[in-house]
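Selected chains from the complex are presented in situ; the others are not included.
When the chains are written out, they are named A and B in that same order, and each has its own residue count from 1.
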Amino acid sequence: MIAILVTGGTFDKQYNELTGTLTFRETHVTEMLRLGRCRVDVSVRQLMMIDSLEMTDADRQAIADTCQRSPESRIVITHGTDTMVETAMTLAKTLGPPEGGHDQPKTIVLTGAMVPYAFGSSDGLFNLGSALSFAQALPPGVYIAMNGRAFAWDDVRKNRESGVFEEP
Amino acid sequence: MIAILVTGGTFDKQYNELTGTLTFRETHVTEMLRLGRCRVDVSVRQLMMIDSLEMTDADRQAIADTCQRSPESRIVITHGTDTMVETAMTLAKTLGPPEGGHDQPKTIVLTGAMVPYAFGSSDGLFNLGSALSFAQALPPGVYIAMNGRAFAWDDVRKNRESGVFEEP
C-alpha cells in the first residue's frame, strides 16, 4: 500500500473560465491513476491544495507529521515545484535517518509538474508514473522524482531558468 | 545511459484517416520523452514496428541479441502487450541469470500501452515514466512494467479479460 498525499502545485491547477485565471478545485490524481490503469494499492489523501510558493513552515511540518504518522511505509507527495526541495528537507529532518530513528523507515518521493495536468502538454502523467515506481523500488529515504530521475533530497535543486531539476 | 528499444505495439499505433484503420508510422517515444521533460540520458533505437501478435521467435531472439550486445546495462523495451510475457521469457533465457552469466548483468524493463499514445485516454505516458524509473532503480533482471507495477518475467501474465497484468 502506497499513500499519495496531495498538496496542490501546478499539477492540480486548472483554468477558471469565468475569471481567466489558474486556480485549484479538486485534485486530478484519481483521474490520472485511472488513465494510467494503475493497479498499485494506493490511498489518496488531500492535505492541502495550494501553490507551493504560498506554503508556510507550518504547512511543511504538517506534511512531515502526516508522513510520520501514516501507516504506509511508502509515500508519494504531489507538490508544487518551486519549494519542493524545501519540503523534502523538512521531511528528511523530521523523519530522521532511517537507520537511527525509532520510527519505521520510509521511502518518500515528492513529485509535481511543470505544466498543469489539464493542459494537453503536461508532464504530470509521466511524473506520477515515475514517482510511484521509484516509491516502490528505492530504499528508505526522501527523494524528488522529476524529469524521469530520482534525486536524494540533499542533492537536488530546481534550475529556475531551464525549469529542470538537477544536481547542484 | 538507458537504451530504449522500440518494437511497436499499441503504444505506437496511430489512426490512418484515409483507410480508417490503426497502423504504424513512426514511434512516438521521442515526443513522449519531450512531453515528460525527461532528462535521463537515453538512446532510442527502433528495432521493428509491429503488432506483438505478429512477432516471430526470430524477432524475439533479435531483440534479445540486441540487448546482449548493447553497451547499456539498463534497457527499456516498448512492446505490444499481447506477447510481452513471451518476449520477457526469451530475454531472460538468452541473457541468463545475472549472477551466473559471463555477460554484464542487465536490468531490462518491458512496457507498453493498452491504448495508443495518440488517443487522449492513453496510459502510455504513465507507463513510460514508470518503466524508465524501474529501469534505474531495480537490480539486474527482466521485468514487465505495466499498471504502475513491476513484475518479474516469470511471475506475470496478462489477464485478457480485464486487460491488466497480474501475478498468475
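Basically, a residue touches a chain if its C-beta (ideal position, glycine included) is under 8 Å from a C-beta of that chain, and two chains touch if they have at least 3 such contacts.
Quick caveat: nothing in here was measured; it's all calculated off a predicted structure.
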item	value
Per this structure file, total copies of the shared sequence (2 shown)	4
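In this text, only the chains that are shown with their structure count from here on.
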item	value
Rotational angle, Cα trace of chain A fitted to chain B, multiple of 5°	180
Centroid distance [mean C-alpha coordinates] between chain B and chain A, Å	26
Sites on chain A touched by chain B in the complex	32-33, 35-40, 114, 121-123, 125-134, 136-138, 145-150, 163-166
